[in-house]
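One protein chain omitted, others in place.
== chain A ==
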């Protein structure tokens, strides 16, 4: 009997854990009770109305700012925003698997190449919206209106003024020259920002020239690529290299870091917008599209329109240090302090089209 009682004890504990966990989720449901009830009621109405009072979001952006903006959207429109955030390619795969049964209405990701890939996989639909046309310049939206840019990111050259003077810097292309041997810092090739930069150069200079450039750049690497964008900035401050290719908004984040020493590092560094005399600085977008089988397409459009509106665009810039796409909105003060710049004038869908080519070329050049 003793043996038996021990076994029961084990079972009891397991059951206890389950109950504990179940209670937990119960409590949480109570907390969200009001929300849950309204959502349920609306689900019941769904059969009658076209759209329910909710919109479902698949996003690869994970910023607190975004969440705050969704709450604001709910407040203004009464439309509940449900979110699954994840890796862009995994979300694309999920949308693809779910096919016409998907519950996702809006797909948001932070790379034009990915948006293009979703479009190519027939996962997005064309949207006719005057608001979006007005808020978003033509070169930042898809030609078939399947996706719309929401924020811009510039990939620039950051340098340490003790070791490099502004006059020495000119273009991305020039970083492959001999004088930069052992001085260039950049993160690994698997990073999408790097791939999109290379993809844009393929569009502008062609594959062969870009291939030669990549080889020259790899020869000039100060160290094996590692870490993230912030790590390149730190390596600059530490003297491991003299110039780094990175996105401006990481400098913004470091300047506002919780850690004092990160602020110190960022303050030592200067930003240079390359290719101003030639083809312009590489710019990528975060953007959104309405999914092909969205159950709530009207709410989806409303959400994207909201995100392109002036007040929201301002918020993106102020809180996340990204450049607004809406031409009526001034970038945040910090961004303005870095100065205006000419952007690369290419069709952003090419970032997607050239992505595979770009990575192959980087692999071949030995860019790890």
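As a working rule, a residue touches a chain if its C-beta (ideal position, glycine included) is under 8 Å from a C-beta of that chain, and two chains touch if they have at least 3 such contacts; residues count from 1.
In this section, contacts and distances are computed from a predicted model.
Colleague: What is the missing chain called in its UniProt entry, if the choices are "Amino acid/amide ABC transporter membrane protein 1, HAAT family", "Iron(III) transport system permease protein", "4Fe-4S ferredoxin" or "Corrinoid protein of di/trimethylamine methyltransferase"?
Modeller: According to UniProt, the chain not displayed is called "Iron(III) transport system permease protein".
Colleague: Taking the full complex into account, find the residue in A:72, A:85, A:129 or A:207 that is in contact with the omitted chain.
Modeller: The one listed residue touching the chain not shown is A:85.
Colleague: Identify the residue among A:229, A:242 or A:305 that touches the chain left out of the display.
Modeller: Considering all chains, including the one not shown, the answer is A:229.
Colleague: Kindly state which of the options A:98, A:177, A:270 or A:342 is in contact with the chain not pictured.
Modeller: A:98
Colleague: Just name the one of A:147, A:250 or A:341 that touches the chain not displayed here.
Modeller: A:250
Colleague: Tell me which of A:69, A:325 or A:359 is the one touching the absent chain.
Modeller: For the chain that is not drawn, the touching residue is A:359.
Colleague: I need the residue numbers on chain A that touch the omitted chain, in ascending order.
Modeller: 3-4, 6-7, 9-10, 13-14, 17-18, 20-22, 24-25, 27-28, 31, 47, 56, 62-63, 82-91, 93-94, 97-99, 101-103, 117, 187-188, 190, 192, 195, 224-231, 234-235, 237-240, 250, 253, 257-259, 261-262, 264-265, 295, 355-356, 359-360, 363-364, 368
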